[in-house]
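A protein chain is absent from this complex, but the other protein chains hold their places.
Chain lettering (A, B and C) follows the sequence in which the chains are written, and residue indices restart at 1 in each chain.
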Amino acid sequence: MNKLKIAIAGLGRIGKIHLENLLQTPNVDIIGVMDPDPDAINYAREKGIDNVFQDYNQLLDLREIHAIVICTPTNTHADYVEIAAKSGIHVFCEKPLDLNLNRVLEVLEIVKKSDIKLMLGFNRRFDKEFSRVKHSINKGVIGDAHLVKITSRDPSPPPVSYIKTSGGLFLDMTIHDFDMARFLVDKEVEEVYAKGAVLIDKAISDAGDIDTAVIVLKYSDSSMAIIDNSRKASYGYDQRIEVFGSKGMIKGNNLLKDNNKIYTKDQIGSSLPMNFFLERYSEAYKIEIIDFTNAILKNSLVSISGDDGLQSLRIGLAAKKSLIENRPVKLDEIK
Amino acid sequence: MNKLKIAIAGLGRIGKIHLENLLQTPNVDIIGVMDPDPDAINYAREKGIDNVFQDYNQLLDLREIHAIVICTPTNTHADYVEIAAKSGIHVFCEKPLDLNLNRVLEVLEIVKKSDIKLMLGFNRRFDKEFSRVKHSINKGVIGDAHLVKITSRDPSPPPVSYIKTSGGLFLDMTIHDFDMARFLVDKEVEEVYAKGAVLIDKAISDAGDIDTAVIVLKYSDSSMAIIDNSRKASYGYDQRIEVFGSKGMIKGNNLLKDNNKIYTKDQIGSSLPMNFFLERYSEAYKIEIIDFTNAILKNSLVSISGDDGLQSLRIGLAAKKSLIENRPVKLDEIK
Amino acid sequence: MNKLKIAIAGLGRIGKIHLENLLQTPNVDIIGVMDPDPDAINYAREKGIDNVFQDYNQLLDLREIHAIVICTPTNTHADYVEIAAKSGIHVFCEKPLDLNLNRVLEVLEIVKKSDIKLMLGFNRRFDKEFSRVKHSINKGVIGDAHLVKITSRDPSPPPVSYIKTSGGLFLDMTIHDFDMARFLVDKEVEEVYAKGAVLIDKAISDAGDIDTAVIVLKYSDSSMAIIDNSRKASYGYDQRIEVFGSKGMIKGNNLLKDNNKIYTKDQIGSSLPMNFFLERYSEAYKIEIIDFTNAILKNSLVSISGDDGLQSLRIGLAAKKSLIENRPVKLDEIK
Partner (left out) sequence: MNKLKIAIAGLGRIGKIHLENLLQTPNVDIIGVMDPDPDAINYAREKGIDNVFQDYNQLLDLREIHAIVICTPTNTHADYVEIAAKSGIHVFCEKPLDLNLNRVLEVLEIVKKSDIKLMLGFNRRFDKEFSRVKHSINKGVIGDAHLVKITSRDPSPPPVSYIKTSGGLFLDMTIHDFDMARFLVDKEVEEVYAKGAVLIDKAISDAGDIDTAVIVLKYSDSSMAIIDNSRKASYGYDQRIEVFGSKGMIKGNNLLKDNNKIYTKDQIGSSLPMNFFLERYSEAYKIEIIDFTNAILKNSLVSISGDDGLQSLRIGLAAKKSLIENRPVKLDEIK
């Protein structure tokens, strides 16, 4: 393969990021994009993309697509992956594959039978702050991991209309943390206990969701993880991890807007964390998509497999069940 | 009252601290001490205490004791408080009053019928780092509290012999954190979920206890607290709190041995946290015992009541039940 | 002007950075480059630049060059700027214009008579960490500035061969700090006292230079600045500023490789500062060159004028004189 010919489906916020990053990736040609929105189509044209479509199948009809990046709404992911897999096209798909476990299993089966590569977009794995935590853990710096703590708080809730179709906090927001909990320590989760509340906006309750949550995960070796989520941190996007082990502890911290310190008669002031994921994870998105293209170009394993997506989904479904039934739920119960 | 005449029962590590601090407290006379250990008795004599006894009742026979500080082993607390209460002597008692809920209720009833003051030794409330967190919360700096996070890790486990009679991790160690969880936000706990493991020392398991724990508390207003404990943090005594609310977040941090920063070719190094509670909380112990003597001298309410001890015990018992039954336990179940 | 047609002279480390950044700048076409080194020429060809030359005049013969970016060795700067000015081509020139004050004055006169824009490459002004310090000072956060402190230490000395032609530490390295000292507080320097030593490498002394320096600047309003330099900080590139004023203090800090904190039995470890200027100032270089292109496209003033270069050179020459004569030198003495 000379240059990787890649297509993009969906040019929302994330799709545009992937487009920008792919435009700057050597050995990659963006041969076409698809989005039903005419504005998105114009955006792509301005970037010099000639083959622009409003329909996924038209995009796939292009000759010689090696890989597709799927950033369309969640409810299209499974179908689009299936179509691509059957066409022998490698897929990078934003999380989640689907909110329905059976459909995910079905699609993964199809992918398995094809010989395409499927990588899921858990972008935080590529965040330098977090990947270096994992790197240190792997080197043995903290010994055996006893407790993983993940804090993940958004600066403000999404629109209630979005929340209604999001699959709920655990599948929409915490799913990144579930993946992080598995990624950091390379352990599988055995049991989930979730506790939630609506403390920010009553409308979120009316939409059948929660806005604040605490989740306790038990790994198969009895070590544990704690995740805490909030839909609204007034001081900005709060993304921290802490892993405690037999020989020490390691923390991955927020990145601040700058490192200035201002001393006045009232206090010493520092800048707030970067505002939201587009800023905090901008470097991670770049590394992520390069990682995907490299996996194809070098015919190596993708970093984040379909099974990774499956496991995070199962943990999320267990959390939902735990919240409703107010009891710890074994992952075995989620099939 | 001219000078407060105070006696001390028990001259172990904590008893000695109270003795030293009381010796430097104006308006206080230490009129006698009691400890079965001859070494402790000698220690007191060297400090200039004349009335030294090996028996609690002898100590109480001294005329004109206004108050007693009880630092003897846990299994004597209830009896000693009862005797003092019946003698009209004010009591400062190290936590817990007793490991048995009924006995605690009984003693509190006796205290209630007397007109003595009873204060319990939850020393961390007087730690500057933590009391200022509470002060800021009270001022409204973070709005409504949504989530309290408490990390409490010891530098190394106590002897297994001690663990066997300690009442277990939740009543011995976490009980301080339960009190902190109530203290910081002035809310009562409604439900407890506890998860534990033995990850440090198999002998702790053999003694019927755990060495690593995560506890989720639900307050009566649906907000939550998370506590994490370990019996062994290789980097020292780890005592941190974080309270997240509608308008912000506040953190109380570890105190380090010093604030030096050393830059070398390998890293930027900082000093470790103060080694253990005697160092970290040395100032808190001073403030605590002055607070107690002031409550008597000024005839004001004590800062930490018998009911505070009772509630922490109930949360601890709920945590034990939750751990055994692997389910969230309502505090109402603990009577 | 539709698109800015820009040429680059010199494709060393800095030239390549400008090339990469300009390739990603909208509204800019790189129409040609020049470098005597065949490897550099090949590098440019691979980037898709067709017009590649080994001679500056050939490059200038290209039609329709709007602007040129000069990154060739210092001893060519003055001539190349002069040629460009006479051809009506806007110039971005790496610092310094020349090590000889008269030649600088001469060239600035030529630039003045032309109507080209000349911007000098004091890249640190565009560093977010530092530009925000200035922004806060401008807002009045620290009141009147009383003292500016600049720490600027390289991770390791350049080759002695380079040092010999560099103009010495003050004109090669400190000149950035002199510019920063003027930039941060918008004040002119009136007097300079410099003290230096060779503490790192005797060979630097043999080359007639120093490797460690302290410089005190007196501004025209009697407020002061302190700069300290070292050619070798074992822990990496150390770039910090602190401005103290009547109402407070503000610090701009090093950027670390990551913000991880590792707690072990020995210490709490943080990562080192970014290794050197290519990393630390990579964002600054991007903003700098966009700033230059915008000044042309919008026909606005450049951010860093020829006079800025002149003043930093004068301070540097005063520092040299001060070092040799071991006395404070008025800037008026440097003409």
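The rule we apply is simple: a contact is a pair of C-beta atoms (placed from the backbone, for glycine too) under 8 Å apart; a residue touches a chain by one contact, two chains touch by 3 or more.
Being a predicted model, the structure only gives us computed values, none of them experimental.
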Per the touch definition above, residue among C:K47, C:K149 or C:K187 touching the missing chain: C:K149
Which of C:D154, C:D228, C:D258 or C:D308 contacts the chain that the document leaves out: C:D228
Touching the absent chain when the full complex is considered, from A:N100, A:S166, A:S270 or A:S305: A:S270
Touching residue (missing chain; options C:I83, C:V216, C:L256 or C:L278): C:V216
Residues belonging to chain C that touch the chain removed from view: 143-144, 146-147, 149, 153, 193, 195, 197-200, 212, 214, 216, 218, 222-224, 226, 228, 230, 232-235, 238, 244, 246-249, 326-328
Residues from chain B at the interface with the omitted partner, ascending: 24, 128-129, 132-133, 136, 141-142, 247-255, 258-265, 271
Chain A, residues in touch with the chain not shown (by the definition above): 233-235, 256, 262-272
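Everything that follows uses one rule, which is that only the chains that are shown with their structure count from here on.
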Chain located farthest away, centre of chain C as origin (C-alpha): B
Middle chain, criterion being Cα centroid separation: A
Numbering shared by both copies at the chain C-chain B contact, with half separating same from different: same
Centre distance in Å when chain A and chain C are each reduced to the mean of their C-alpha atoms: 40
Averaged-CA centre spacing for the pair chain B and chain A, given as whole angstrom: 42
Computed distance of Cα centres, chain C from chain B, in Å: 59
Junction residues of chain B - those touching two or more other chains: 233-235
